[in-house]
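Notes follow once the structure below has been shown.
Omission of a single protein chain aside, the complex is shown with its protein chains in their original locations.
In this document, chain identifiers A and B correspond to the written order of the chains, with residue numbering beginning at 1 in each.
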Amino acid sequence: MPSPRRLDRALQLASAAAAAAALLLLLGLAAFLLRESAPALREVGLVRLVGDRGWHPTRGAFGMAPLVAASGAVALGALTLALPLALAVAFVRLAYAPPRLAALLRALLQLLAAVPSVVLGFFGLVTVVPLLLAIEPPGASLLAGMVVLALMVLPTLALLIEGALAGLPSGERAAAAALGLARTTVLLHLALPRARGAIGAALLVALGRALGETMAVVLVTGNVVQWPSALLAPVRTLTANLALELPYASGLHRSALFVAGLLLLGATAALLLIASRCGARERWRGAREESARA
Amino acid sequence: MRELAMGRRAMERAVAAVAWAGTLLVVAAFGALLGELLVRGAGELSWRYLVEAPRDAGRSGGVGGIVVATGVLVALALAGAVPLALLAALFLDEAGAAQAGRARRRLAAALRRVLDVVGSVPSIVFGLFGNALFCRAFGWGESLLAGGATLACMMVPLLTIAFDEALQRAPAAERAAAAACAFSRAATLRHVVLPHAWPLLLAGAVLAVARALAETAALLFTSGYVDRMPTSLLDSARSLSVHVWDLALNVAGGEARACSAALLLLLLVVAIEAAARGALAWLRRRAGR
Partner (left out) sequence: MGMAMAAVMGARLELREVAVDYGGVPAVAGVTLAIEPGRTLALVGPSGSGKSSVAQCPNRLIDLVAGARVRGTVRVDGRDVRDPGVDVIELRRQVGMLFQRPVVFPTTIARNLDLPLREHRLGDAATRRARAEQALRAVGLWEEVASRLERPAAALSGGQQQRLCLARALLLEPAVLLLDEPCSSLDPLAAAVVEEALQQLRGKVTMLLVTHSLAQAGRLADDVALLWPTERGGRLVELQPAAEFLARPRTPLAKAFVAGAAAG
């Protein structure tokens, strides 16, 4: 058996090494994506990667703009759908539901958050898409992607928003109760304005997740490369494009796909950093309360 | 005055009604998800389905080799990520509690931020990374090993954050008492920190298993699609999640079987999550008494 001091020293070294490895993970991620995308960046160039007419890599057209636009449209649409629903659930849990039901709702949200995105996408494929198909073919469309992604981000968004709304100082809560203010009034006029920053941060986090999601989207958006022009028209997102093309891509095509990966990495990292800057304290407080009550 | 009060009351009712309606919609969507999969997928679920090999690209037969491959992938990911994450969490713990040097504390702050960032990186980007690093640079090809390693990379930030939180559960007073008894750090960890932290450590690991099971995009280009029973870690094999995706998107007439596989996956993930959360709540209640 090693002596306690030797063990401590070994532990210290090993944990420092592990910390360094974890730090290197981000560097490695960026480095490998850069390395693989270098040929495309060099030989095709940023101008063409943005400006080429459409994405036909086998014919030498590398314009990713429609893919980027589709990603943005699906993600923003999903947030637009999810935000009011998340607020509704948070309000019900905080103010209207009896404690038992509120606890049940929480469990439901946690379970919904655990649903694998491929299952969610498949659900969209067999229910949402046929519904939309009845309105206008082909059904697999921008809107279908929005609905499925909204379902995906909703649970986390609702829990984060609830954490932010519940962060009202207890003194203020007591004062409001002493004034006989109704719970709705307290939520709408006291808690909501105060939680705006945190809700903004939660939305940014959700946006990052929506932008980066692959499986839930690729199964329901139809995957036609075109500008998102109508809700019921099919689109292809950056992530879906990766899932569909990387398995067979080679050469510049493969390299251009890694550029898309780099773009996704940069976008989600930037969103997270902005979120933690603009709402870090609130987010932290919310998360703490969340885990305390869990 | 009175009219105003009436107006406010009506407004409140309206807000409550809208909120309830929204919540019901969410519950209904979740119900539809479960109902759809149960109605269409439950019929196929049986022991035979679990052990039989898939036939005809998965249109018939079971998910035998796929279940095994899924288990191997998750086990590989855990084996890679848990030790690393635990040590990294110990680093954070040490840098936070002790009179650590400024450099060490800075490093810890940087590490926390980096973990946040890496934890938010889309899984398909990890798939690209794993494909470039493990499949190509390391020459492992599309294989269980490459898929497991990619999953491990994804799990490190989640696990480290969870473990870090778990270690913080040990009261500062008990750490101080251990120091006053001249305990080494290893002894303090073992006898003081671990007894407080282990339920959350375990819960963190179990939740990571659920995440790994659910993962699809990171495996598409790293562990591949082959649906045979794997015989070596360098075999390409498909996870249950990839099986769902493949049946749904690439196999004409695969929808029914995709339902079964999706239901199986959902049940597994939800059962693991619920078990972890339930056990944790139970342990807490017991500790509270």
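Some observations on this one:
We adopt the following convention: a residue touches a chain if its C-beta (ideal position, glycine included) is under 8 Å from a C-beta of that chain, and two chains touch if they have at least 3 such contacts.
Keep in mind that this is a model prediction, so the values were computed, not measured.
Touch, as defined at the top, links the missing chain to these shown chains in the whole complex: A, B.
When the omitted chain is restored, the residue from B:Gly31, B:Gly71, B:Gly139 or B:Pro195 that touches it is B:Pro195.
One of B:Phe138, B:Phe183 or B:Tyr225 touches the chain omitted from the figure, and that residue is B:Phe183. Touching residues on chain A toward the chain that is not drawn are 4-5. Think of the hidden chain as still there; on chain B it touches residues 96-100, 172-184, 187, 191-192, 195-196.
The rule is simple: only the chains that are shown with their structure count from here on.
Note for the complex: chain B touches chain A at residues 8, 11-12, 15-16, 18-23, 25-27, 29-30, 32-33, 36-37, 40, 83-88, 90-92, 94, 107-108, 110-111, 113-118, 120-129, 131-133, 137, 153, 156-157, 160, 165, 184-187, 189, 210, 213-217, 220-221, 241, 244-245, 248-249, 255, 258-259, 262, 265-266, 269-270, 273-274, 277, 280-281. Partner chain B is touched in their complex by these residues of chain A: 4-5, 7-8, 11-12, 14-19, 21-23, 25-26, 28-29, 32-33, 35-36, 84-85, 87-89, 91-92, 95-96, 105, 107-108, 110-112, 114-123, 125-127, 151, 154, 158, 182, 184-185, 188, 205, 208-209, 211-215, 218-219, 239, 242-243, 246-247, 257-258, 261, 264-265, 268-269, 271-273, 276, 291, 294.
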